[in-house]
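Missing here is one protein chain; the remaining ones are kept as they sit in the complex.
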Amino acid sequence: MKKTLSLVIVITVLLSIVLTGCSSSTEQEAPDAKGPGGTSAVTSSEETKALKIGSMFNNPDPANQGGWDISQYKGMKALEDDYGWTVSIAEAIAYPQVEEMVVSYIDKDYDIVVFPDNGMIETWQDMYPKYSDTYFIMISSTATVPDNATNTTVYQADQFTYGSIAGIVMANMTESKKVGLIGGSPIGSVKYQFSGIIEACKAIDPEIEVSIYFAGDWSDTARHMELTNIMIEDGVDTFFAMTGAGDKGVYEAAAAAGAKVIGYATDMYEYAPNAIATSVLFDFASLYAQIGQDVMAGTIEQKVYPLGIDYMKLADFRGSVDADVEAAINDYVEKFRTGDFKVDYVIHEDILN
Amino acid sequence: MKTIPKASRNNSFHYEVFTSVLNSHFGVSVLAIILSVVLLAALAALYGASPIEVILVLCEGALSGKRAIVYTLLQMAPIVLCALAVYIPARARFFNVGGQGQLEIAGLAAMIVGTNVTGHPALVIILAMLAAVVAGMLTIAIPLVLKMKRGASEITTTIMMNFVCTYFVYALITGPLKDPGAFYAASKGVPKEYLLPNFPVNSQLNIGVYFVFVIAIIVALFMKYTVSGMKLKAAGMNMDAAKAAGISVNRLIVLATLAGAACAGFAGGMEVLGVTERIAEGWALAWGTTGIAVAHLGGSPLGILPLAFILAVVETGARYMQAMTGVPSALVNVMQGLPVVIYVCLLSLGHLLKMKKIDMKVGE
Partner (left out) sequence: MDWIYIGNFIQASVRAATPLVFGSLGVVIAERSGTRHISNEGTMLLAALTGVIGTKYFGNMAFGVLFSLVIGAVCGLILAIMMIWLPSNQTIVGIGFNMTMVGVTSYILRLGGDMLRSPVPAPAVKVLRFSLFDVFAIASALLVWFFLFRTGPGLKLRSVGENAMAADAAGINVIKTRTIAMVIACMFSSLGGMALSLSWVHVFTDNLTMGRGFIAMAAVYFGKWNPLLTTLAAFMFGGAEALALRSQALSATISSYYFLMIPYVLTLIVVAISGRMKGPQDTGKSYIRQ
């Protein structure tokens, strides 16, 4: 008798959970009001519809760590305030689980899905042809968009140019003529970025030595710190880290030794005021605002938009270097923008070894 | 020791319900999930989200829609295999904690075969899965030999092998096996024709998942009804008595351990050929670790199935909940570990109470 009673209690609880689960799902069955299929799958309907945007990050805390992720996260979330849209961001999603997340968004009739990370390219390639009612945005350094695509746009970050700007800053800032680069994992976009740095340094002062180390992962803070220490022992006084959450280790080691770090993609000053001299910013805020406007106006195109030098600028130096150094840097960057200062486009394949 | 006053208190209705719930595996798993969800809601409330909404979205993510079922099954399958990888050797008192490493090397083997061998798709797939299974067995060979020849604790050696395997796979995919076109740490992908087919065709459910159920049933039948299965059970219970009865215990240990590693190997091959297509950064989730817990808590090959399902469902739901409600992803980790801890404690509490009850009945 007691066994049956406990079974009854348990089944009742289970049933109530299942019923709540199923009842919420019936809400999704309502048909979605979408315009007829045209060149763009997302059109601004008669009413200003509140769009639903979904994204996912590998990073467990993209709002607060990792320059690239912070910038993207903030850019996307700003759309909530500016347009009143729903922006859902999943965290700590391993690459094999990205597809599941995307399907969840599609099931819930999200209008736009954003892939902010190169590692998600395969999933993007698989998914956008299959789900033509959803618009897919890929932020990547390499993807291409076939001609018959109707529901996707790629924004391609020009990592070499980015690296060149970082290189200009570092070449002018270093006093020991030794510059240090730290990468998370030895992946392709790092190669382009670091090549840009090497070539820019070469163009400004051929005597500058560039040291490159890979931490082997994106988040082991202790390892990042030790790598920075190794380079500091070697005389490096200026650093750039293209990594994830482990960048804190770089900041700590640099601050302790009085070395300077250039922040990645986001103004990292508030996170490490003792170490960050400046940051090379990727203007994702403008990008996402632009995406927002294009989507609302129905003018978003299915192609690869380059994120070139117009989306890159330097953060405030806040007096971290002498005025003349700052002036020299700004001068070089201006000349780089206009093309008066050229950096040779040479990709160093051996970086990844 | 006067026990009668205690006995009269303990024979109360509530106590009886409590102990009987605790002594049914099913009851304990549900209780553990409920307690975890309550704690989750409390943590979410602390963070600022609405606890009711969090619970509702969790259930929605776990149970509603085709997506939930498919992805839950895709999570459940490797967990079941990794649990079998622990369970089968455990019958021979070999505690295989190395499922994760065996799975990763197996995935590597399947990928290597899939990207280098050409031929009829069915043949290539079978060859790749075979390579995966063999690789899993090779991976456990070192801990097995060390135990048989040196008496080394396999818990330790298999944990060590896990790390060695993980780093080894990383070394390969960032070095010799790196896909030159890849933009993150990844190997070449297995061509589409050599991947496990899906059934139903339009879904993501690869046929490997169905095989997993078949394997679990076969193992259950084997353990219960075959002579070898019974010999294994005897050997596990009392090795000396089994040896005296003429059972070649060492052979059983070796075969059971290899069988377990083969299961882990199958999981690795299934993941690569069915889900991820390549070996890349973060491709292997913590199935090996979860499998250890599921094996011990499930108690039998068939008991493993519902438990793996429950854990997979909870995890899928938790991920969905995190995306839709904006609570920190840290809570997903909590939902992975907390049910296991609570489950173990409740189960042992049940055992303890049962033993105390027997104690008191004996004492009367």
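First chain written, first letter: the chains are A and B, and each begins at residue 1.
Operating definition for what follows: a contact is a pair of C-beta atoms (placed from the backbone, for glycine too) under 8 Å apart; a residue touches a chain by one contact, two chains touch by 3 or more.
The structure presented is a predicted model; accordingly, all values stated were derived computationally and were not measured.
K.L.:
For the chain that's not shown, point to the residue among B:52, B:126, B:218 or B:345 touching it.
P.N.:
Among B:52, B:126, B:218 or B:345, only B:345 touches the chain that is not shown.
K.L.:
Just name the one of B:15, B:170 or B:213 that touches the chain not displayed here.
P.N.:
Of the listed residues, the one touching the omitted chain is B:170.
K.L.:
Of the residues B:231, B:278, B:296 or B:319, which one touches the chain left out of the display?
P.N.:
Here the residue in touch with the unshown chain is B:296.
K.L.:
Could you pull out which residues of chain A are in touch with the chain that's been left out?
P.N.:
Here the touching residues of chain A are 60-61, 64-65, 211, 213-214, 216, 219-223, 225-227, 229-230, 233, 245-246, 248-249, 251-252, 255-256, 270-272, 353.
K.L.:
Across the whole complex, list the residues on chain B that are touched by the chain not included here.
P.N.:
43, 46-47, 95, 97, 142, 146, 150-153, 155-157, 159-161, 163-164, 167-168, 170-171, 174-175, 286, 289, 292-293, 296-297, 328-338, 340-341, 344-345, 347-349, 351-352, 355
Quick note on the criterion: only the chains that are shown with their structure count from here on.
K.L.:
Where the CA atoms of chain A average out and where those of chain B average out, how many Å apart are those spots?
P.N.:
34
K.L.:
In the complex of these two chains, what residues of chain B are touching chain A?
P.N.:
Per the touch definition, chain B meets chain A at residues 13, 16-17, 20-21, 24, 26-27, 30-31, 34, 56-57, 59-65, 67, 71, 74, 170, 174, 178, 181-186, 189, 204, 271, 275-278, 280-283, 285, 316, 319-320, 322-324, 326, 328-330, 332-333.
K.L.:
Which of the residues in chain A end up touching chain B in this complex?
P.N.:
Against chain B, the touching part of chain A is residues 2-3, 5-7, 9-10, 13-14, 17-18, 20-22, 24-25, 28, 54, 56, 58, 60-61, 88-97, 99-101, 103-105, 107-108, 118-119, 121-122, 140-142, 185-189, 216, 352.
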